[in-house]
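Every protein chain of the complex appears in place save one, which is left out.
== chain A ==
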Amino acid sequence: AKNKQTNKQTKNTSQKVFHSHVMVATNGSCCSSSSNAFGSSTVPSGSGTFENMHHLHRGDDAECSGSPAKRCRLRRRTESVRKHRPPFPWFGMDIGGTLVKLVYFEPVDITAEEEQEEVENLKSIRRYLTSNVAYGKTGVRDVHLELRNLTMCGRTGNLHFIRFPTQAMPRFIQMGRDKNFSSLHTTLCATGGGAYKFENEFRMMADLELLKLDELDCLIRGLLFVDRVGFNGHPECYYFQNPSDTQSCVKKPCTLDNPFPMLLVNIGSGVSILAVYSENNYKRVTGTSLGGGTFLGLCCLLTGCETFEEALEMASKGDSTNVDKLVKDIYGGDYERFGLQGSAVASSFGHMMSKEKRDSISKEDLARATLVTITNNIGSIARMCAVNEKIERVVFVGNFLRINTVSTKLLAYAMDYWSKGQLRALFLEHEGYFGAVGALMELLKTTEDP
């Protein structure tokens, strides 16, 4: 609770707000393809990524907010913890198999004195990150997710959510070296497998030491934090009402007031399923390799698409029943002896055993079938785990669910239908960023407590 946002009502009048007029999905791709990865070497310098920051630098941004009295109070609090507070910039990084998730805390309570002290490097990083919504060809800031006027470790600021493909990681490290990031003496808190995989490169290339953190610890810590502070005054969590009825199925906000125990299903490239009993007491129940990476990987092979957005776009237009064999395709109707509805999928891609059907199928149908197959399978495993662990609340997170209402609705339906209403599927707005948030919190935790 120490990080609880205390001044939600503070009006941040002078700050530039980008999220209202920028659509994330239009800002390039989040995924893959090495040719357009983060400032690839074929791209002339200047049109690359972070090296452009000086060109984009705007000098007239106001940093401070609130009344003089409030600023004074803040100042006092700030000073009381100052000696325990890590130096800026504050980053939390989660380097996954497909995506790197980066959260950046932008302080908005910077004093004139601080501003003067602030080194040029730091300033340019802040301005570059906060004044752009896209970085290079593949870096994206999810502006709609920005948490505004958040107080962390006694400082008020905005939390920014940025992602780029893991393939661009070498380029990112290169930039860290070029910009002499190590001179800032900040600790780079990193989680996810990449924290281990790229540790040496950070050290060798950029003279940076990573503070490596366990991804599941970070995931849970970050999730609980974001749920606590809320989403700019709205609940972070939501569910679907009437999940079994496509007509009246609606998204409803809710809170995780008493979140434990919960089954946490993290769908990234692969899937991890955790039973969480308290912030520090959890176990990894199981996992599956059929995750977001499988959806995208198979879609690329089957349809020739290149990005997650493209794949989802196709899937939204397709019809999976042209690809999947349903119970009614085999039994003519319901398989009553076993209580199976005729509309249930009996065999995913089952129609594709026939050459005739293979020759007449559309890419959209294939994309849809892939999405439905992967989603249903995750739902099925999650449901079995929930029953085995005797947990009724199933929380789905991870970037597979980003802009993916087909999957979220399908998961909500699957949980409800197969459990006869016993299980409820819950979702969180910041889907894939909790690991990175958790990493940032670790940075603040290590220095915050006297």
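Please note the rule applied: contacts are C-beta pairs under 8 Å (C-beta built on N, C-alpha and C of every residue); 3 or more make two chains touch, one makes a residue touch a chain; residues count from 1.
Heads up, the rule we're going with is that contacts and distances are computed from a predicted model.
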item: Identity of the absent chain, which is to be given by its UniProt protein name, from "4'-phosphopantetheine phosphatase", "Vacuolar ATPase assembly protein VMA22", "GATOR2 complex protein WDR24" or "Serine palmitoyltransferase 1"; value: "4'-phosphopantetheine phosphatase"
item: Contact residue for the chain not shown (choose from A:N180, A:S380 or A:Q422); value: A:S380
item: Contact residue for the chain not shown (choose from A:Q174, A:N266, A:T288 or A:N399); value: A:T288
item: Residues belonging to chain A that touch the chain removed from view; value: 31-35, 96-98, 192-194, 196-199, 214, 216, 268-270, 284, 286, 288-294, 296-302, 304-306, 323-325, 330, 337-338, 344-353, 355, 358, 366, 373, 376-377, 380-381, 384-385, 387-388
